[in-house]
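For this view, one protein chain was removed and the others were kept in their places.
Our next item is chain A:
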Amino acid sequence: MTNANDATTPSGQPLGISHKPSPTEAMFDEFKADNKPAFIGYLPYGFPNPDYSLKAFKTMVEHGVDAVEIGLPYSDPVMDGPVIQAASQIAIDNGERIANVFRAVETVANAGGVPLVMSYWNLIFHYGVERFARDFENAGGAGLITPDLIPDEAGEWIEASDRHGLDRIFLVSPDSTAERLKVVADNARGFVYAAARMGVTGERATIDASPQELVARTREAGARNVCVGIGVSTAEQGARVGSYADGVIVGSALVHTMLDETGSLAVDETTGLKALAAKAEELAEGIHNARN
């Protein structure tokens, strides 16, 4: 028999607040004890196709990625640059389904990584916020990164994540005011995602100094863990960012390894996974040794 309600205990009572500890925070605690930053890697689920992507997630974890940001491909990704847009489109064209993303969550968890999902809000809203939280928790998921959901609009998600013990990862950007940083820090769980620059995802030759200041300001606003993403694409950049951030997030550079030179087609599986593994290792080396 299926459970008619997503938010009830087996005895039919509404679920209360889950007080189970955050696996993401536990991960950061361990890394802090070793004075190391964590490496968070992004790939869209279903890119280039569902099975290939499961192998890719496993590969990432086996080659140095600590927490995986599993992207849910969306038709209108306003925070993403061309590389992730192209990969998302390929995934959608190849039959990606949101209900199957939990396989990716399980894959990451089984490989020993911390599974995070990154999704534009309409996909979660359409799937059902409570239903998503339940399925995500059951699959072993840790937290959800919401690039277009600010805490002010997140009432339903705050309630569902409280009931299911999931992390709420909101973003901040270099021009966020102290007031906004506080709103985010007060409502976040797990970590805060600091955008390294104003703009969308994508690789950049240089990283300017602003993320360091943003990380400091976000910590001042009360955030325990602050990770930096958007525009980090090389081991050297990862090392620089990792010297002050609790975690370094890399997306486009990893996705890139599985795209051919046209940027709109995926390379074959063997080549793609090999390139992905090499890139992940290179980045992990830089990030994990950032403070040595």
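Methods note: contacts are C-beta pairs under 8 Å (C-beta built on N, C-alpha and C of every residue); 3 or more make two chains touch, one makes a residue touch a chain; residues count from 1.
The rule we apply is simple: contacts and distances are computed from a predicted model.
The unshown chain of the complex is recorded in UniProt as "Multifunctional fusion protein", chosen from "LigA protein", "phosphoenolpyruvate--glycerone phosphotransferase", "ABC transporter ATP-binding protein" or "Multifunctional fusion protein". The chain omitted from view is touched by exactly one of A:Leu171, A:Val241 or A:Leu254, namely A:Leu171.
Residue in contact with the omitted chain (choice from A:Val108, A:Val184 or A:Ala223): A:Val184. Although one chain is not drawn, its touching partners on chain A can still be listed: residues 4-5, 7-8, 12-14, 16-17, 19, 74-79, 81-82, 85, 89, 92, 97-98, 121-123, 125-127, 147-150, 152-153, 155-156, 158-159, 162-163, 170-173, 175-177, 180, 184, 186, 195, 198-200.
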